[in-house]
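Encoded as structure tokens, here's the structure I'll be asking about.
Left out: one protein chain. Kept in place: all the others.
Just so it is clear, A and B label the chains in written order, and each chain counts residues from 1 on its own.
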Amino acid sequence: MITSRDKTTFLNRQSFLELDARGRAAALFDQGTSRELVGPFDRVESPWLAIQDVTPQEDDGCVVMKGKIAGKAAVVVALEGAFQGGSMGEVSGEKMTAALDLACADSENGQPTSAVILLETGGVRLQEANLGLAAVAEVMASILTLRKHAPVICVTAGTVGCFGGMSLAAGLSSYIVLTREARLGLNGPEVIEQENGIDEWDSSNRALVFAINGGEQRYAMGLADALVEDDTPQIADAVRGFIAKGLPHVHRSSQVELYRSRIGALDTSRQWDPNELRRAWGTSASEEDKR
Amino acid sequence: MEQIEFDYPAKRRVSQRAHVGVVGSGELEVLLEPTEGERSHVFIRTSVHGFGETWKAVLDRFFSKYDGIVRIQINDAGGTPGSVMLRLEQAVEVSEQ
Partner (left out) sequence: MSTFTGVRGTVWFRAFTGQDNPMPGDPKSVLAADAPLGTDNARFLCIVPDQHARFPCARNGQVGLEEAYTLATRVREAIELDKNATKRPIIAIVDVKSQAYGRREETAAIFLAAAAAADAYGTARLAGHPVIALVVGHAISGGFLTHGYQANRILAFDDDGVMIHAMHKEAAARITRRTVEELDELGKTIAPLSYDIKDYAKLGLLHKLLHVENPAKPSAHEVLAVKNELIAAIADARSKPVDLSNRRESAEAFKTRKASILVRAKLEEQWRET
């Protein structure tokens, strides 16, 4: 039953999903402290799209903003999911990598600068193939250097979600913030069906992808650090909290023994109900999860 | 890409630039900037070829009401005349805030 208070809360919520990349990035900063770098008027677009009759975007689908979050220096890099599926091209990839590198340089020079990466992306932009793939590898390398000094916070809210090579970037992050509408995984339903058949994954089954890759499932498995509503103040709060918290004791992607043993314990002779992994891996499952 | 250019007489100095829109499928982005002289210039790049007349009709209508001296760049991936006009009007609104 929906109470009138639920209805009011619902109507008053400020949807993060309805914002474009620029709006989402801006919403995370302390009031009046942010400015965009290399925006549309700098006109650094992809050199590879127009020649393939694909309309470029002047910011190449990547927004970089610098300012303060929770009073601390921070950079936000947001991928625009509505442009080419948020895919990584040469320019959008380099904007992200260079922003992370600059945050790292400042951190090494006495001003710890966190990074927040808003990942709505299908992965590599196929129209730029090898430069997109290389860009993903370079972003990953830069996350590894920055996260020694300051947290890298990944936010995926939907509707595109975070798939493909960029899911590895999410995996390297210090903290992951997801909504229920978000999905996080390496391979999407269609490509799994294509590679290994409809019994492996029926891509027409929309519930399946949320049951396996959805924000709630990932959070319940202990693979994300916050599950938030589609509400801009709530998401900004979650980000602020992690920036204030600082670096985790150990990054999830470095907990190799833990995850290797979990994989070793799985019965691979059958598919699993995702709830089985919630029980086996979830935050109540083991002391080693305390971070 | 098809590239289309237009020129219109213009009178009023504009102080602020504006950017609106995202180049999604069926969408466009508009970059509007103040410029010098007495004419406004429009540069369109579109992946949907052969609609020069439609673009002219929309822009003729837009500039019949708008007299700012501007350079407008449009990156288009199949916007309808309605969405083109909407984005142009939004750009004007942002530039006059």
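Convention: a contact is a pair of C-beta atoms (placed from the backbone, for glycine too) under 8 Å apart; a residue touches a chain by one contact, two chains touch by 3 or more.
Every value quoted in this text rests on a predicted model; they were computed, and no experiment measured them.
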**Report entry** Where the missing chain makes contact, among the chains that are shown
**Finding:** A
**Report entry** Touch with the omitted chain, as defined above, among A:L37, A:A70 or A:L247
**Finding:** A:L37
Report task. Taking the full complex into account, find the residue in A:V124, A:I153 or A:A220 that is in contact with the omitted chain. Result -> A:V124
Query - Contact with the hidden chain (one of A:Q52, A:T159, A:S204 or A:T283) - result: A:Q52
Query raised in the report: In the whole complex, what residues of chain A lie against the chain that is missing from view?
Result: 37-38, 42, 44, 46-48, 51-52, 64, 66, 90-91, 93-95, 97-99, 102, 124, 126-134, 136-138, 140-141, 144-145, 164-165, 167-172, 184-187, 191-192, 194-196, 200-201, 212-213, 218, 221, 223, 251-257, 259-260, 262-264, 266, 268, 271-272, 274, 277
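In this section, only the chains that are shown with their structure count from here on.
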**Report entry** Distance from the mean Cα position of chain B to that of chain A, given in whole angstrom
**Finding:** 34
Report summary line: Counting only contacts in the complex, chain A reaches chain B at residues 20, 39-41, 50, 53-58, 80, 82-83
Query - Of all residues in chain B, those that touch chain A in their complex - result: 1, 17, 19, 22-24, 27, 29, 31, 33, 45-47, 73, 75-77
